[in-house]
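One chain of protein is taken out of this complex; the other chains stay put.
Right, subunit A next:
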């Protein structure tokens, strides 16, 4: 589906629940699912999908490419990691970052992906990263991921570094998980099912932005009888499920340097609403910019052990299409 220059893709990470739990669930199965949803472009995350990482064997890459060809789907982007803590007790050096980045560029090129997504490259290495990207013909996107927000100083410093370097091979991949405005009901139910007290969860939510540190909040909750489930909620709410007012203005500052978007979501209701992430303002900002490219849907309901990726992806794609079609006349 391509609506005024914006195309929808799917991150295979969306299918992680079954991929991790079911030994026989493979990329081939995922590509069948993409076909059913009418999606051609996908992102593959190496550390999730491959048996060897950071450098998968030729056989593993060949198997992905053969399955993609069979199902007429295309590797659009490759999700990398900088595993700079791989060597126990070792203080990471520039060489550790360069090795992992190079390995990911090699793999992305072998897959035929135009983009590699990275989580962590120090600013002083970005000029070298741009040069390596040029050599390999693969653009490098730094993911802007919760708990970071676009307006954070380190993100804005990275934006300035991109502008200074001036390479089209470097940019951002904003992840919509940055814009969670409140925890989802399915997520809260999962903590409750794991033994969390609803009252303590409300206490944690109320105090998330009160200025108290994660460690101090954990101590307070323990003192009130909280256990493992509450501990998990605190860790999540200070981490990848961090929530608060969506930083839409900050998001707009990144649009000129955004390569594509991780359209992250946790739950779409039957009436096609995302109660957690403000999709319309985000898509309005993208539509109002000159961006032409891919919205990569990424379902993360499996964080709550929800085994409904295909249904949720279908709803999410439709939600995006509804908003984009609605906004299309406003786009020049």
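Methods note: a contact is a pair of C-beta atoms (placed from the backbone, for glycine too) under 8 Å apart; a residue touches a chain by one contact, two chains touch by 3 or more; residues count from 1.
We adopt the following convention: contacts and distances are computed from a predicted model.
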"proton-translocating NAD(P)(+) transhydrogenase", "ABC transporter ATP-binding protein", "C-deglycosylation enzyme beta subunit" or "2Fe-2S ferredoxin-type domain-containing protein" - which is the UniProt name of the missing chain: "C-deglycosylation enzyme beta subunit"
Options A:86, A:154, A:182 or A:280, residue touching the unrepresented chain: A:86
Touching the absent chain when the full complex is considered, from A:1, A:48 or A:192: A:48
Chain not shown: contacting residue from A:172, A:238 or A:251: A:238
Touching residues (missing chain, whole complex) on subunit A: 13, 16, 19-21, 23, 45, 47-48, 50-53, 81-89, 91-92, 119-120, 147, 190, 214, 228, 231-232, 235-236, 238-240, 302-305
